[in-house]
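Have a look at the structure that comes next, please.
Note that one protein chain of the assembly has been removed; the remaining protein chains are unaltered in position.
Now for subunit A:
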Amino acid sequence: MGLQDSSQDLSTEMEVDAFRRIFPLRFFERHLSESLRPDGRQLGKARDTIVNLGLVSTADGSALAKIGSTTMLAAIRMEVMTPSTDSPDEGCIALEFHMPPICSPTVRPGRPADAAPVISKRLSDTILSSGMIDLKELCLVSGKAAWMGYLDIYCLDADGALFDAALLSAVAAFSNLQIPVVALNDNGRIVAITGGKDQDNASITEKEAVNKEKRKLTLKNIPFSLTCILHKNYILADPTTEEESIMDTLVTVVLDSSDQMVSFYKSGGSALAYSSAIKSCVELARKRAKELNQILGEMDID
């Protein structure tokens, strides 16, 4: 710690930007001691969140979620599959999280980002275990046909809290999803009823539509997440990339709309999570879940 004295001397003469690059931890700790962060936020406050629905015309449901600068685009496409014999009444959701090279200077083309498969797995586990989607609603003809939903989430701008933004965009895409109306034709294949003029309606009008009108999934127990950083005795909610690179202990809490905990994730890091820290994180997550619930509620009404 002999460096401390020299940095004290240098800091009085250095420009703010240079100090931020050379002594990032000291820069942040100066702000934390005033209960502020460099972008002016309070410690427990998340960045401005925006959600937009229905942007991708080629998908059956889509959403764009922005938390601060972190931007995620989620799109769902529905295809028909044969359900497995163990669960003939259930459909399936295949989720994949992509980090294309545009999103961050650390991602190289041809080499998937380190964080991508981790977030992919965490997202599918979270969505499955929260019980948000009832797979039985994806059934078309029991034992013969069911929906397979391909959910692809693309990170367009990576600025910290990737899991939170990705989960929000996935949930919003499901709320935007319109399942196409289909019928079973004579060959046993499911075909879409578009009501278009060029169709051969003869085979279709005889069978009634398997799902009556364009349907939406009922979402219960929607999960909302908040990622926090633990550093000494500070807890910072919704970190940016800069904060994540300096302070390495990240905790993610996922709660659902009835305040039940869906998941708690802490993987390593130099700070230990004592029960008081955990309680504070859960409390912050609870407030955040209310905010996000309100934002999504406003979306649905539109």
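What we mean here is this: a residue touches a chain if its C-beta (ideal position, glycine included) is under 8 Å from a C-beta of that chain, and two chains touch if they have at least 3 such contacts; residues count from 1.
The criterion applied here is as follows: contacts and distances are computed from a predicted model.
Look at the chain that isn't drawn here: its UniProt entry, checked against "Fungal lipase-like domain-containing protein", "UBC core domain-containing protein", "Ribosomal protein S5 domain 2-type fold" or "Par-6 family cell polarity regulator alpha", names it "Ribosomal protein S5 domain 2-type fold". Checked against the full complex, the one of A:Met14, A:Ala115, A:Leu135 or A:Ile278 touching the unshown chain is A:Leu135. When the whole complex is considered, the residue among A:Thr82, A:Ser142, A:Gln260 or A:Ser276 that touches the unshown chain is A:Thr82.
When the whole complex is considered, the residue among A:Leu32, A:Val51, A:Ile67 or A:Cys103 that touches the unshown chain is A:Cys103. Residues 56-59, 62, 69, 71, 73, 75, 77-82, 84, 90-96, 98, 100-105, 108-110, 124, 127-128, 135, 148, 150, 152, 154, 156-159, 180, 182, 189-192, 194, 196, 198-199, 241 of subunit A touch the missing chain (whole complex, contact as defined above).
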